[in-house]
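Every protein chain except one is present and positioned as in the full complex.
All chains are identified by letter, namely A and B, in their written order; residue positions are counted from 1 within each chain.
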Amino acid sequence: MGLASLQQDGFLTTRLDDVINWARKNSLWPMPMGISCCAIEMMATASPRFDISRFGSEVMLFTPRQCDVMIVAGTVTYKMAKVVRKIYDQMPDPKWVISMGACASSGGMFRSYSVVQGIDQFMPVDVYIAGCPPRPENLLNGLIQLQKKVEQDRTIGNLLNRERIFIPENPQQERVPT
Amino acid sequence: MSMNERILEKLRSSFPESIESENMFRNDLTAQIRKSDILRVCRFLCDDAELAFDMIIDLVGTDMYRPSARFEIVYNLYSLKNKCYARLKVAVDENEAAVDSVTSVWEGADWHEREAYDMIGVKFTGHPDHRRMYMPEEFEYHPLRKDFPLMGVPDSIPLPRK
Partner (left out) sequence: MPVRTVEEPVKSRLLSALEDQDTTVMIDDALENTMVLNMGPQHPATHGVLRVLVKLDGETVVAAVPELGYLHRGYEKIAENSSYHEFIPHTDRLDYLSPLSNNVGYVLAVEKLIGVEVPRRAQFIRVMCCEMARIASHLVAGGALAMDVGALTVLLWAFREREKLMDIYDVLCGARFTTSYTRIGGLQQDWTTQCTSMLTRFLDEFDNNVAEVETLLLANRIFIDRCENVGYLSRAEVIGLGLTGPLLRAAGVPRDLRRDNPYLVYSELDFEVITATESDVLARFYVRLAEMKESARILRQCLDKLPQGPINAQEAKRVLPKKERIYTKMEELIHDFMLINLGIDPPVGEVYQGIESSKGEFGIFIVSDGTGQPWRMKIRSPSAMNLQALPKMLKGGMISDIVAVIGSIDPVMGEADK
């Protein structure tokens, strides 16, 4: 007993949240928006050597209606931005976005008239991965960071309007933003 | 070297008044042709049995940013029989920015000319499918002109809302 148990919300809702988040984070099916060179590294991540399916991303479906996370891999130009946004809008909730590579995160090495300087100008982004192109291990690290973020979700908690209080293990540990 | 000289000789004999200048730099032959004769010269080079320039490799539009004859169109040709390249240049003025299209001689010049139109703004008369190649159709500028800034004109192509 004590302060910790008083600050925790209902035992059942947190456990439900944990189960839901555990299921979601271990089966994030990616929607590969593979546009340019980073797409090849994404394909290499799906290849037998780096094997993204051991993290649950077994199927790389190309239909947005059945995917959880959209990996924007490659340079997004102004002409392509409309298409990317359209596909993002077609994905059902809950959805996340991984911005893979320097070009998707910030325009990369292409500072020119036709490249959008970062997809966060027209889309919300959850994880940014740096690299040009990021090595497959880097993409897997990004996926793991996304999994940590999914863990902090509070689906049932939100449904019941209860605050999920994050109790850090030591005072310096920052709250993982949701 | 001798192949280049042979090409020049034939060109000079058939079109003496069309060649404005010629030069040889690093073993590459470049001949500047008058704009009105370019279609005839190209057809001659393609149909001639000895020279037989039957492949068009490249068509480049350059903005030289000179007061007169601002644009230049460069034709890069290849002959399968003689295994050599040749270059033709045409100087185009800004006020009458139109050149005859060579798609009737080589079909492969189709997309090259569309790209030159898109990037530089030179029109090609007689082109079967005259539209932009890389930029969207509603784009109003020509990106590779020297007065178009590198970062572009803001909001020239709209972005979707966040």
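Heads up, the rule we're going with is that a contact is a pair of C-beta atoms (placed from the backbone, for glycine too) under 8 Å apart; a residue touches a chain by one contact, two chains touch by 3 or more.
If you're wondering where the values come from, they're calculated on a predicted model, not measured in any experiment.
Residue B:M133 is the one among B:L8, B:A97, B:M133 or B:L159 that touches the chain missing from this view. Per the touch definition above, the residue from B:K35, B:R70, B:R87 or B:H127 contacting the chain not shown is B:R87. Listed for chain A, the residues touching the missing chain in the whole complex are 33-37, 39-41, 43-44, 47-49, 62, 74-75, 77, 79-80, 83-84, 87, 109-115, 132-133, 135. In the full complex, chain B touches the hidden chain at residues 25-26, 28, 30, 54-58, 60, 62-64, 74, 76, 80, 83-85, 87, 106-112, 115, 119, 132-136, 143-144, 148, 150.
Throughout what follows, only the chains that are shown with their structure count from here on.
Taking each chain's centre as the average of its CA atoms, chain A and chain B sit 47 Å apart. Interface residues of chain A facing chain B in the complex, by the touch rule stated above, are 78-79, 81-82, 85-86, 111-114, 116, 121-124. Those residues of chain B lying in contact with chain A across their complex are 134-136, 143, 148-153, 156-157, 159-162.
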